[in-house]
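Removed: one protein chain of the complex. Kept in place: all other protein chains.
Chain naming follows the written order as A, B and C, and within any one chain the residues start at number 1.
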Amino acid sequence: MTVRVQEAPFDMGAEVEAFGKGLKGVGAIVTFSGIVRDEEGTLARMVIEHYAGMTEKALEKIEAEAVKRWNLAESLIIHRFGEMAPGDQIMMVATAARHRVDAFAAAEFLMDYLKSRAPFWKKEFGEDGDSWVAAKDEDEAALDRW
Amino acid sequence: MTVRVQEAPFDMGAEVEAFGKGLKGVGAIVTFSGIVRDEEGTLARMVIEHYAGMTEKALEKIEAEAVKRWNLAESLIIHRFGEMAPGDQIMMVATAARHRVDAFAAAEFLMDYLKSRAPFWKKEFGEDGDSWVAAKDEDEAALDRW
Amino acid sequence: MIDVLYFAWVRERIGLPKEKIETGAATVADLVEELRAREERYAVAFADLSALRVAVDQELTEFDASLEGAREVAFFPPMTGG
Partner (left out) sequence: MIDVLYFAWVRERIGLPKEKIETGAATVADLVEELRAREERYAVAFADLSALRVAVDQELTEFDASLEGAREVAFFPPMTGG
């Protein structure tokens, strides 16, 4: 169970490789990675602000909840803050379990909670100036299924 | 949209890295990898038999169905056959989409269909001799949700 | 002449992966009947059709499927990929 909040980019391939190493009794690994969409070239850059101090705590709480609900052998959350360009990786989660059902459900749960319960805020800088990304009703609604 | 059926091992980290490169309009990538479980040390090796000729066709059909149902920018299925040891990677799928909901749903769909509709058969060689892995009712039932 | 393929424990019970069979069977089920009548090992392999799956020309199908124009029929247990 690992949480990392960092400004630096991360190497998705290397993280996935390292995550899978040496796990016992694991038959299924699911990963998700979130990427800055290019929005057809209108987005110049994105800046993610976060609440240093609370962020790790919030992510660890979400992860602990996932561990309570599903039979997980391991999990990982990496989330960046600071400035990013279109195509850059923003974050990733990985879950390892004996069976695929647990690995998938836990990864989706982590993503749904992380979207609207971890203190990150995205600001987009584009052709038409800059604006804070608005939270989506569907992201809030996604929590109801858990 | 890529399908690869091969005997050789693959490098999950490198595959994930390559899969994400140069995709346009993508905000979400989901990967699944299936691993030979060690079964507490009782499993010596696993051999996967497949139906050469039909396998690629079956996987391409499953992938085409996923593309019809969800808004995917890219997808990948790699599945090995032949001899494997506990801890080895058997297969992986990857899906890339604008939104996470599509990427997750398509990856789960691919896995559910691949489990019981692609012509692979697993045989386990262990302490108590060898045996063909039986199909699980729950895997057949998993198809009903799609 | 039709190619008949066997996989996994069906292959092991019958003792070969593939054979050419001269048959006038109209459906997969008819072909199964012919095979069952051949030898004990076929009768054993095809004892319980609910434990078997069939593909005609590399497409999954049912036991009542027609063999008209078919070049290849494959018998195997439920698949266990992933």
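What we mean here is this: a residue touches a chain if its C-beta (ideal position, glycine included) is under 8 Å from a C-beta of that chain, and two chains touch if they have at least 3 such contacts.
Note that the structure is predicted; figures quoted are calculated from it, not measured.
Trainee: The chain left out touches which of the shown chains?
Mentor: A
Trainee: Out of A:M12, A:V30, A:L76 or A:I90, which is the one that touches the chain we can't see?
Mentor: Among A:M12, A:V30, A:L76 or A:I90, only A:I90 touches the chain that is not shown.
Trainee: May I ask which residue of B:R37, B:R80, B:R100 or B:R117 touches the chain that does not appear here?
Mentor: With B:R37, B:R80, B:R100 or B:R117 as choices, the missing chain is touched by B:R100.
Trainee: For the chain that's not shown, point to the residue among A:G20, A:G34 or A:P86 touching it.
Mentor: Answer from the full complex: A:G34 touches the omitted chain.
Trainee: Write the list of chain A residues that the hidden chain touches.
Mentor: Spelled out for chain A, the touching residues are 34, 49, 51, 53-54, 57-58, 79, 90-91, 111, 114-123, 132-135, 140.
Basically, only the chains that are shown with their structure count from here on.
Trainee: Roughly how many whole angstrom separate the Cα centroids of chain B and chain C?
Mentor: Using C-alpha averages as centres, the distance is 26 Å.
Trainee: Could you tell me the distance, in whole angstrom, between the mean C-alpha positions of chain A and chain B?
Mentor: Computed value for the inter-centroid distance: 23 Å.
Trainee: What is the distance, in whole Å, between the centres of chain A and chain C, each centre taken as the mean of its C-alpha atoms?
Mentor: 48
Trainee: Got the chain A residues that touch at least 2 other chains?
Mentor: Chain A, residues with two or more chain partners: 100.
Trainee: Multi-chain contacts in chain C: which residues touch at least two other chains?
Mentor: 82
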